[in-house]
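Presented below is the structure to which this report refers.
For this depiction, one protein chain was excluded, whereas all remaining protein chains were kept in their positions.
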């Protein structure tokens, strides 16, 4: 029997070329797996493209609800932001991709997994997740090995008669999922002005946001966001809805230049409207119902959780331990946070929680003011 | 109906005098409550003494197993040591005393609780626990109010015909329970040499320990110490047994001069043989089965937990959150630690855990060396 | 000789009444001291008012530059924000007020200091600072003792023929200085809508900010902000300038409901445009030139520093230790941060530092991308 390799297939140039390259180099059957984390591309046509490129099968998996429930939610509840500030968009998707690849490798009896991650930190993250789940599976990163330029990759495909996606040449590296979108570029090619253009999730240049402010009331029950402006929604719907609302007001676009573990990244735009709004609201509500000593512990947990996600230590006893304390704290995180969205800015303008009463029974509080707080919160 | 006050009754001079003083000052009925945390005194006679002093009732409650299970064990599992070094003997007893007093106040329909704590930090700790459990109950600290010297307290009792315990005048303040004993003294009265005498739990002067070393194997199952040298025991028995064994080798006597929250304490001897051995063994086993990032988090939790116990924040959402993560980590803390006890010193000389295998499935380890570790651990 | 009391005199109702009350109650001469931290009131007339109220002398001290240089700057460099988010406006002023009061008490040979702080946390903070500087000086808080309502205070003054400032009755408590303004109100009296009115430093309702965005380039040299848009300024000028520019764009208004150490505060508006812009710019530049392990330490220092300022532990070996490390780090914090100010929002849109080269010699970096970063930073 021929060896089998499960390939995380995005439909882009590199992973399309990788199908033929891996088959030739490893003498293996390639099983393409496309995991829908809400990246919003047309995934239907990927199936055909993968087969045309030589894959023996192509599985398209809808993992959006699982992503929201088991990856986004715990990290939201932990207040895990990279450097205390940036939503973890790409890093949160990696462990779920790893999990799906390992599951599929077992079903398909494959002995190796291949992926198209380019950035070293990102490669290490994915590989660490796979290794934690199944140390016996090999992990291949074709792009790390072959050293093709974009043009060479296209040439490689053409000589083998493989149709490749006619993507425009771009200096950007985009990664998107339900939680947001990151657009990275390297230093020397940085045409900064284009970032004011239309290539963004927010669908508008910086500053062209809705002229009137919007007010959003986020309802949490035990740490879970359950309604927007009083309308109950599933978590996936709620994130999509907030992405639209907050995005229309220019909220959630962050520009960063990170000094990465392996040196500085040249620059990244992160667009994550729902993440920015939800993190702000959750942090505010959690602080509102927590004593200062608890709040300080929560902030330590948040720092540790963000480091863990960033470094790909998702499947670990450390996360089990952090999750246990985060879940316990969420029991009190019930209430409503009112936010004002205004051209790029998001501010808390009201807060309300019935669970203040809980704390009152444990620590002496000013009963009057807390009660007043519960009745009305336009503040 | 007359008001009722529940008094934490130790049987000593101050709390005996306090019965009459509280009754007179507050015009109330006094319910004495003596809580056995393993302090090892003759508690039977206290009942008579309390009634003779004017109490309308005296309840003697055996809370030793509850103390071991719900107070000592969680803090042991959290590796909570004051300043990272000293077992928390007195502070761990306070929340349980508070809980029993509040329960008894409800049963007796009392509106206030009184106690004999002398040191300000200790008073604040107990009162914080009571307030967290029931903010409606008043807390009285007669010794803080009356300002009696020892002689005045005796005189006060005599003029009222109350028999008081004929305790020898002493510059020491001793507090003892199942977990250990602390002997505090204030600076100006400090006859240091007497501390080499026989007044100690360890029942021998410094340096007069057993001449031959002993080896103890501590077995933990999911963070719970369950056997000594292979002999299964209840937690209470196990602590008593270790107190005897380790005490005989002079292990567990620590001398400290703490810069307290309210200024420096003049000096404290802490004798806690079982606590010292169990903390060392538990920490070692936990570290042995934890990855470095988890171990660092555990150390942060330990620091936070110790501060929490010290400041009397036991009944709080913060402890719930810390406990949740501690309990999760304990699932892996199974194994045996071998210790050498030798005139005052306790060293780890071997370690063994079947749960190394667990970690291997999540993070790549050197399989060979870990397996070897499991087979024999005389090291 | 009559006893003397030095009173921190704000010119408001309470401290004006306090002059007569303290003189009568303590049989003492009252020395009024007004310290200009940039609160922007008319301080000239205070001199007359204090004498009219019975003070034997009134000193008006301009401490603005000292406040900027020795209090604002170190905490800015430490990235010290309350709860990681809110500028420390009122708490930063307290140690300098304490220092000036102690100096004046020594000059005037006064044995006590009096102040008009109302909130318990704030009283404790000021008193802790005084005690650290001179434990022999008594601290009096008339407002804690007399229990006057506002009307009673006015009546008290009138019966003694003391002219009091005809301030409008207000449910607000305002504290202002060079670094910003806080407006606090208690729960039951909270007419939230008025906070959208004109009583603010920002001189405009929420949302009525300048319609066009502004771009600001902040230049730092070794951690000190030295120029705005390339124009060199003293620190005091620079803060005033940024307050105007950023305030005009609605930046720097934060609404919070803090769960205080002594229970929840009902609500606070903090208006600190310069502080918000400078903290964001400094944090960004510091992160830009720091390796991740250093950045993590800086964040721990920031948390500790904020707690220290909040709790009034300013004059302490702890601050000396934190300051030493903060100052060391600042040696690398040289560069320019470009910010976009837009109706309430402040975003980093560019960063530039010549000191990337320094780090390159110590840790391997991607030289190309860092150099590119230095040349142009519109990104």
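Residue numbering begins at 1 within each chain, and the chains themselves are lettered A, B and C in the order written.
Note that in this section a contact is a pair of C-beta atoms (placed from the backbone, for glycine too) under 8 Å apart; a residue touches a chain by one contact, two chains touch by 3 or more.
Quantities reported herein were computed from a predicted structural model and do not represent experimental measurements.
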Only these shown chains touch the missing one, namely B, C
Touching the hidden chain, out of B:27, B:147 or B:292, is B:292
Across B:3, B:24 or B:349, the one contacting the chain not displayed is B:349
Residue list for chain C contacting the dropped chain reads 131-132, 135, 290-291, 293-294, 297-298, 300, 304, 307-308, 313, 315-318, 320-325, 327-329, 332, 359-364
Over the whole complex, note the residues of chain B touching the chain we left out.
83-84, 186-188, 190, 192-193, 195, 206-207, 213, 253-257, 259-267, 287-292, 295-296, 299, 303, 340, 342-345, 347-349, 351, 356, 364-366, 368-373, 376, 378-379
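Following the convention adopted for this analysis, only the chains that are shown with their structure count from here on.
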Think of each chain as a node with edges to the chains it touches; is that a line, ring, star, complete or other?
line
Looking at where chain A touches chain B, is over half of the residue numbers used by both copies, so same, or under half, so different?
same
Per the C-alpha centroid definition, the whole-Å distance linking chain B and chain C comes out as 44
In angstrom, rounded to a whole number, how far apart do the mean CA points of chain A and chain B lie?
46
Touching two or more other chains - residues of chain C:
none
